[in-house]
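Every protein chain of the complex appears in place save one, which is left out.
Entry: subunit A
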Amino acid sequence: MRPFAYERATDVRSAVAACAAGTADGAGAVYLGGGTNLVDLMRLGVVSPGVLVDVTRLPFDGIEETAGGGLLIGAGVRNSDLAAHPLVRRRYPMLAQAVVAGASGQIRNMATVGGNLLQRTRCSYFQDVSKPCNKRVPGSGCPARRGDHRNLAVIGQSEACVATHPSDMAVPLAALGAVVHIEGPGGPRQVPMPGFHRLPGDAPERDTVLEPGDLVTAVEVPPLPFAARSRYRKVRDRVSFAFAVVSVAAALDLEDGMVRDCRIALGGVAHIPWRADRAESALRGSPATEAAFAQAAAEELAMATPLPHNAFKVPLARNVVVRTLLDLVEAP
């Protein structure tokens, strides 16, 4: 394995400075959280940073209530702790459900909120350094389009890249419009989801809007009382320990059989956790019926451009959106 430097950051400014310095060196510096994805990628040779800046000792491991009834979740909070937190479970059930639907217990104990957001795609070609991949080596090509893409994107992909974002947690966060808190070389800033992750376009090597040296410090989940009626449904080939084929995070605000408000996001279908804006708009003010749900899902999925071997994801996503919304209507 290629040698690399390891630094343990003690405060946020020194972390950002260390990462920026490592990047400026040309060696490449990255932050190390739980390491559940990064270390695998280093072993595979997909990434080979010169400097690892360990940020797990920074004081970002708490979950605090915000003034309006939201939550500020530290980037270093372990996935298991996030999923078990009483306020997360009560206010945002879909978020707790999504986290426990991901990976295994052991991995969730290690993985952090920040790292979960920054997971790389599990596309086979991305992970195989003996083959081309535009995300790994820009300009080298995308064999997935003509090769194996059964579990890759059906919406918003580009000629250059058809990868999907693998996170479960990011799907409800996108639905909730969570705000990512970032500390960068230029100071702090905030980026709301969706908008934190990028569509691939012609620069699929960039998964997010983060700049070199940027450190995710927290994720702020805004107050959304009706998210107490929310649900995450993950469809996968294996019952556990598998990435989503398609997943849906949805929250419903009902009044007299009508949809007053709703939030819907899809996982496993795009390069980003896909916020279903069109479906949400179609549903607001409409009756909470199967027909209306199907119509809304169809409007969202009308923009899908599947590849030959993943066209099944479109009817699958439609079915799962409809079923999840119906389940929410029937929920006590």
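Just so it is clear, a residue touches a chain if its C-beta (ideal position, glycine included) is under 8 Å from a C-beta of that chain, and two chains touch if they have at least 3 such contacts; residues count from 1.
Assume contacts and distances are computed from a predicted model.
J.: From the names "Xanthine dehydrogenase", "Carbohydrate ABC transporter permease", "Glycosyltransferase involved in cell wall biosynthesis" or "cytochrome-c oxidase", which one matches the UniProt record for the unseen chain?
T.: "Xanthine dehydrogenase"
J.: Which of A:Val235, A:Ala249, A:Ala282 or A:Leu328 sits in contact with the chain that's absent?
T.: A:Val235
J.: Considering the whole complex, which of A:Asn109, A:Ser124, A:Ser158 or A:Ser286 touches the chain not shown?
T.: A:Ser124
J.: Please identify which residue in A:Arg89, A:Arg260, A:Arg278 or A:Arg323 touches the non-displayed chain.
T.: From the options A:Arg89, A:Arg260, A:Arg278 or A:Arg323, the contact with the absent chain belongs to A:Arg323.
J.: Suppose we count only contacts with the excluded chain; which residues of subunit A make the list?
T.: Those residues of subunit A that touch the unshown chain are 1-2, 45, 122, 124, 127-128, 130-131, 143, 146-148, 150, 235-243, 245-246, 312, 315-316, 319-320, 322-323.
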